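Apart from one protein chain that is not included, each protein chain of the complex appears where it belongs.
Labels run A and B following the written order; every chain starts at residue 1.
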Amino acid sequence: MIIAEPKPIQEVAEYIKEYHKVLVVGCGGCTSVCLSGGETEADILATSLRILRKKEGQKLETVVTTATRQCEPEFIDGLKELVDEAEAVISLGCGVGVQFLAERFQEKWVLPALNTILAGGTVQPGQWEERCGLCGDCQLHLTGGICPVIRCAKSIQNGPCGGSQNGVCEISTEMPCAWQLIYEKLTVLNRLDLMLAYRPAKDWSKERSGGPRKMKREDAAL
Amino acid sequence: MKSCSGLEKVLTEGRFAVTAEIGPPKHASAEKIIEYAKMLKGWVDAVNITDNQTAIVRLSSIAAGVHLYNNGVEPVIQVTCRDRNRIAMQSDLMGAYSLGMCNVLCLSGDHQKFGNHPQAKNVYDVDSIQLIDMVRGMRDDKKFQCGEDIKEHQPKYFIGAVANPFADPFEFRVLRLEKKINAGADFIQTQSIFDMNRFEKFMNMVRQRGLHKKVHILAGVTPLKSARAARFIQKNVAGMIVPDEVIERMEKVEDQKGEGIKIATEQIQQLKKIEGVAGVHIMAINWEDMVPEIVEKAGLKNY
Partner (left out) sequence: MNNFKPKIIAFCCYYCAYAAADVAGSLRLQYAPEVRLIEMPCSGRVDPVVILKAFEEGADGVYVAGCMEGDCHFLKGNIQAKKRVEHLQKVIAELGIEPERLAMYNLSGAQGDRFAEIANQFTERIKKLGPSPIKEGEMYNDNS
């Protein structure tokens, strides 16, 4: 899933300082699961923003709602009336959610309440880690299921580099070296030959470098 | 004088500047570059060296610049944001300065999709305007991009930027130019001009905002080799406008190359009359040997 973290409340308050009525939209998708942008978080944010405004002796009206997923037109179409009544919209979706709302509601400012940080998963309650670099050309079959594109700080394809020591990466002692993990996993699988084989320069045109990407499924089209 | 640049001197003195442009070879020999240097010497004030233009790997712009410099031609080294991050850029800029380079042209660079390594990862760590600000900061604030002091021997570049009056949104182009000036651009080289009306409109807006007084604008001129080439540019090159009249004029004549040179020459004379145009930048793509002839026919050889 997409992991996002809340922006400082003061920062969000600054975005909306000229408005008196805002719609706060939570997302029932990824940001809800990572406890940053669900129903509760939307309510907490709205209350916090009202408290800040009240401290200044002014009023802020907030309407709080949560879309099942902000990244699906059918789930945000229904927000139209609420959006129309508000001066601005605050989205607790990831960057995708904010943009889908902004595209759907052309005349409105849609403002982000979160910083979208990674594609990953829950490693333990309350802790999420990056796992996928969205490179568009998965090589996990060669690395024992550990991604060097995103889990190696240098995205090295023929690792580990000289900065790997005691199992951790040179940039942080809290960060395992992805290539150490790959080495261990391939050892267990008795497939170190994969690590010995030269990996040629990657085709980065399939990732962000190649420009914005699209995926189509003709049979799913209406 | 902000820099060690001869081009700066010409422009500050108010002389009509002429610059040309060459693309380094796709091999490791300087022979051709030296040949160009000998050919262009005395005809132009400075020569741009492209930085892997259209994302095709070529001999480095800085190395080519050194060859020009050693052969009596002042180089303008182009730096794109596509291939290097801020660490490499600053390092290369200092290195180039130590080798005698005084002019830099800052640009985003063509996307690698159009080049011979479409699988490459692009960098774009900084964009062209941030690059301008970085070069200006190294010169004027005596600081690296990170804010750390450059204690001595700061590189003092004459900073160039590009402007494209033919891209969209048209109204914003002048404002973006202004953004580049505010970031620190000293001179501007424009995209090749074929649509003179649109360029006049652009310059009109430039003058309204007083930008021509803050920056030296060199108008881009490209001689067309043939009607076919013109048609190709019209259809296939993003960010360029070639009006039908120009193509029709080329089509009508036997000697299309001669007509191309003639059009370029006329354009230069027209451009010279536009208030705020401080010079021309001749981009004779794969036709660099025509530059002296164009300069001569346009009556720009003043030394």
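In this section, a contact is a pair of C-beta atoms (placed from the backbone, for glycine too) under 8 Å apart; a residue touches a chain by one contact, two chains touch by 3 or more.
All of these numbers come straight from a predicted model, not from anything done at the bench.
S.K.: Taking the whole complex into account, name the chains on display that the unshown chain touches.
M.R.: The omitted chain makes contact with A across the full complex.
S.K.: Any idea which of A:Met1, A:Ile44 or A:Ala102 touches the chain not displayed?
M.R.: A:Ile44
S.K.: With respect to the chain omitted from the figure, which of A:Glu56, A:Glu103 or A:Asp137 is a touching residue?
M.R.: Answer from the full complex: A:Glu56 touches the omitted chain.
S.K.: Looking at A:Gln10, A:Gln139 or A:Gln165, which makes contact with the chain not pictured?
M.R.: A:Gln10
S.K.: Mind pulling the chain A residues that touch the left-out chain?
M.R.: 8-10, 40, 43-44, 47-48, 50-58
Operating definition for what follows: only the chains that are shown with their structure count from here on.
S.K.: Just the number, please: Cα centre separation of chain A and chain B in whole Å.
M.R.: 40
S.K.: Which stretch or stretches of chain B touch chain A in the complex?
M.R.: Result: residues 111-113, 118-122 of chain B touch chain A.
S.K.: Quick check on the complex: what are the chain A residues that touch chain B?
M.R.: Listed in rising order, the residues are 201-205, 207, 209-211.
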